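Data block below; observations after.
Of the protein chains in this complex, one is absent; all others appear in place.
Residue numbering begins at 1 within each chain, and the chains themselves are lettered A and B in the order written.
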Amino acid sequence: MIIILMQQMLNGLQLGSVYALIALGYTMVYGILRLINFAHGDIFMISCYFGFFAAIAFLSNAIPTWLTFIATMMVSMLLTALVAVLIERVAYKPLRLAPRVSAVITALGIGLFLENFTLATLGPTPRGMPALLPNVNYRLGALSLSSVQILIIIISIVLMILLDRVVQKTMTGMAMRAVSYDKATASVMGVPVDRIISTTFAIGSAVAGAGGVLYSLAYPIINPYMGVRIGWWAFIAAVIGGIGNVRGAMLGAYILAFVEVFTPMVLPSSTYRDFVAFTVLLIVLVVRPTGLMGRVTAQKV
Amino acid sequence: MGLKSRMTLVLVFLGFVLCILIERSGLLSAYILQISMYVGINIILTLSLNLVNGYMGEFSVGHAGFMAIGAYVSSIITVRVFHNQMGPFVFPLAVIVAGIVTAATSFVVAFPSFRTRGDYLAIVTLAFNMIVKSVLENIDALGGPRGFMGMGRLTNLVNVYAWCLVTIFVVRNLVYSNFGRAVLSIREDEVASNLVSVNTRQMKIMVFLIAAFFAGVAGALFAHVMQFINPRSFAIQKSTDILVMVYLGGIGSIFGSVLGATVYTVLLELLRPLGVWRWVVGPIMLVILMICRPTGIMGLKELTGLIPREERVLGKKEETDVVTASN
Partner (left out) sequence: MSLLQIEGLTHFFGGLKAVSDFNLELSAGEVVGLIGPNGAGKTTVFNLITGVYKPSAGHIRFEGQELVGLQSCQIISMGIARTFQTIRLFRDLTVLDNVRLGHFAQARYGIRDALMRSGKFRDEEKRIRDKGMELLEAFNLARYAHTQAKALPYGEQRRLEIARALSSNPRLLLLDEPAAGMNPREIDELLERIAWLKDEFDLTIFLIEHQMRVVMGICEHITVLDFGETIAVGAPREIQTNPRVLEAYLGKEVS
């Protein structure tokens, strides 16, 4: 029993890491634009395809596998960031002064577009991500641990720490926080608001891009609709943690992943996982309306 | 009764006659009849969501969840309770009961979510939508993920038309009243609204309940057109569709909702020859519309004919047939 529990903990940690990488994108964009970027799940899906094609292109006997892996990561992150910035420039930027919901509806539209464009051009057949790295299984007593699992967890955590440092310590991070606090004032203080917003989209999506490659390594089936469910879950994770808060998103992601992994152990079927996840969300929101780590802002009258 | 309202009655009556004629004569193909009913059901859904999102300025995203409750409740009534007997007589009652049950359920969502503002309601309604779907998938007695069937085709053009009229009637009379002004003021500035004596919390719950009632009604009608429902019909994607129709037509406008629901439903049918590409073209058109006209086709404007006479603004604006809806 303990062994199964531990094993599931590990699985949860792996899944949570991927969720966290996606949740970060939601939370960063929300933090800076107050926009629920419903297209983000589909951006994640696109990044999986980028990863897939990059992997196919690089995969040859001449290059060592670890190099292929790094190149795939880089290409996927870069292209995903590019797509996201393009979307921001074309679709979201013209709506910055429009009612907030117009931008949300636009985001929904963009999400649908990405899904169906992928479906129309690449077809509904799922693609199988080639195994980029030798998957070695280590045994720790009765516990089994794969090298991919370890890699995902480590890379995710490194990326998260890096991102947290960027937001907290660098000039760009400071500018991001300034823009999220008050766009007009930030602009007056000389912060290049447009560039910071683009940067935020780029970073959030690059991280999701990394998440995409890592996810496809662990669950190597890529299809045009994969972003929907994972996107929603990552969004919920961001909300549980306190949307707009980078560390909160990570916390929320791990909580949600554990819910997903442990639900089938307690309840008769895995179909209950949505029910449990959203109930957790509701409970968190009733107790703490701003999420676990969200700050409470007093309304100004 | 003035000449104008007598005209309205005549028009409404003619509409009924037309519906009956169309249905009896077989003039239109079954396909077009079906689409017409979808249009009607979507008008009910769009208008009721517009009440919450457009007029009141909240952001509810789980309308399909309410629809699901209405669909399942009405189907249980007609299939399990009455075993499809006396269907045509029981059906109107089943629709109303479905609406009431849905409204009662929505109270559970409304009560905690209107404590704070912002995106809270959006997330709670989203969660509600997902939970409803998940619960339905796990109730074997209702067919679980396989769905529920056995309903007779009890929905016809006449009762869809009637319910559309009821929805328009209720929304219009609500909006152009003391309550409607209060609802609009919540959208404009909730704190100030409270500080001019509007009981905002009570208003919000009331509007939410009314909207849920009509979502339930629409669900009931939907179930008895399709004659088969499963939890996936009421997934978040369905809610997204309704949202799109609201913002496409224009927030805070009855005519906008009618237009939004009609254009969206018909357009998707017209684009059907495009195959998978229709879902590529559709979203692009939506995004372009949002960029060029962020408030939708009607954008806070109302058709003059839908505004009560005493609320119409006199003057040259009258000639343009369209005046600001916020009077």
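We adopt the following convention: contacts are C-beta pairs under 8 Å (C-beta built on N, C-alpha and C of every residue); 3 or more make two chains touch, one makes a residue touch a chain.
These figures come from a predicted structure and were not determined experimentally.
Here one chain is not drawn; of B:L174, B:V266 or B:I297, the residue touching it is B:L174. Of the listed residues B:A110, B:A182, B:M245 or B:V287, the one in contact with the hidden chain in the full complex is B:A182.
Remark: the residues of chain B touching the chain excluded from display are 169-170, 173-174, 177-182, 184-185, 188-189, 191-201, 206, 300, 310, 313-315, 324, 326-327.
Criterion: only the chains that are shown with their structure count from here on.
Those residues of chain B that touch chain A in the complex are listed here as 53, 59, 112, 115-116, 119-120, 122-124, 127-128, 130-131, 133-135, 137-138, 145, 191, 236, 240, 243-244, 247, 251, 275-277, 279-280, 282-284, 286-287, 290-291, 294-295.
On the chain A side of its complex with chain B, the touching residues are 36, 91, 94-95, 98-99, 101-106, 108-113, 115-117, 119-120, 232, 236, 239, 243, 269, 271-272, 274-275, 277-279, 281-282, 285-286, 289, 299, 301.
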